[in-house]
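In this view, the complex is presented without one of its protein chains, the others remaining in place.
Let's look at chain A:
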Amino acid sequence: MASLKDFKGLTPAWCPGCGNFAILKAFNEAMVELNINPHEIVIVSGIGQAGKFPHYTRCNTFNGLHGRTLPVATGIKLVNPNLKVIAVAGDGDCYGEGGNHLIHAIRRNVDIKLFVHNNQIYGLTKGQASPTSTKGMKTKTQPFGVISEPLNSLLLAIALDCSFVARGYAGKVEHLKSLIKEAILHKGFALLDILQPCVTFNKINTYEWYNQRVYFLDSFYDPTNKVLAFEKAMEWGDKIPLGILYKKEKNSFEEQIPVLKNGPLFERPYYLEKVKNLLEKFK
């Protein structure tokens, strides 16, 4: 049985009060409750404060480049479908630099769980706007305020028929943990957008701001209804819904690949004779 001790990683270098601490706690507890061992998981991350996440828990880790988390995760999962592959990214990382990869990862529906730590700001580079920043937010690099529309990643994901679309909040750890567990148990690509206040740079979307607005989707909400999901995904402002917005059963990408039917690719045999026979066909 896995215990919380098994998931104890390095001491986080996050700011005191950072929303990431709650995400870390929810993640570790979820793993223990699902009885998953550290070596069965690979966390792939990019750059940013979220990128450091895998070092602060304990598991196989590939901490790569800014925005390139999903392609690395895809490569890993398509070689060894037995691994639980989790991609951890920030909003700049995944919705900005890696936006194209997000679209295509959803299209593929590889069994990857994507946890986006969405704090609507660039923290590591000290406070520039992110793709999810509120319109009008003034920063050093947006002196006239943000002009572009914020990216509604949940709406985008539902439009792409993503098989699992959910929103959690770092201020509601128990609920967040349940969403992490649901995402892990789901088959196919899962997007879990986690609202995570940045206590240092984002002075708009604070804990207080969220606490006044978030609410849980109740048990009457039907996440398989796409039209309803669109409606909920468009709700932002006075009321912000938390929970599974959309869910659809479908085959994962790797299930449909004949060569992956027999398990990890490194276990497949190698025959030089077969190569030599192929070469003979060129005669």
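Basically, a contact is a pair of C-beta atoms (placed from the backbone, for glycine too) under 8 Å apart; a residue touches a chain by one contact, two chains touch by 3 or more; residues count from 1.
FYI, contacts and distances are computed from a predicted model.
Asker: Tell me the UniProt protein name of the chain this structure doesn't show, selecting from "Acyl carrier protein phosphodiesterase", "2-oxoacid ferredoxin oxidoreductase subunit alpha", "Cytochrome C" or "Polar amino acid transport system permease protein".
Answerer: The chain we cannot see is, by its UniProt record, "2-oxoacid ferredoxin oxidoreductase subunit alpha".
Asker: Looking beyond the chains shown, say which of A:Leu10, A:Leu185 or A:Met234 touches the absent one.
Answerer: A:Leu10
Asker: So one chain is hidden, and I want to know which residue out of A:Leu78, A:Leu179 or A:Cys198 touches that hidden chain in the complete assembly.
Answerer: A:Leu78
Asker: Identify the residues of chain A touching the omitted chain, counting contacts across the whole complex.
Answerer: 10, 37-40, 42, 44, 47, 52, 54-55, 58-65, 68, 70-80, 82-83, 100-101, 103-104, 257-260, 262, 264-266, 268, 270, 272, 274-276, 278-279, 282-283
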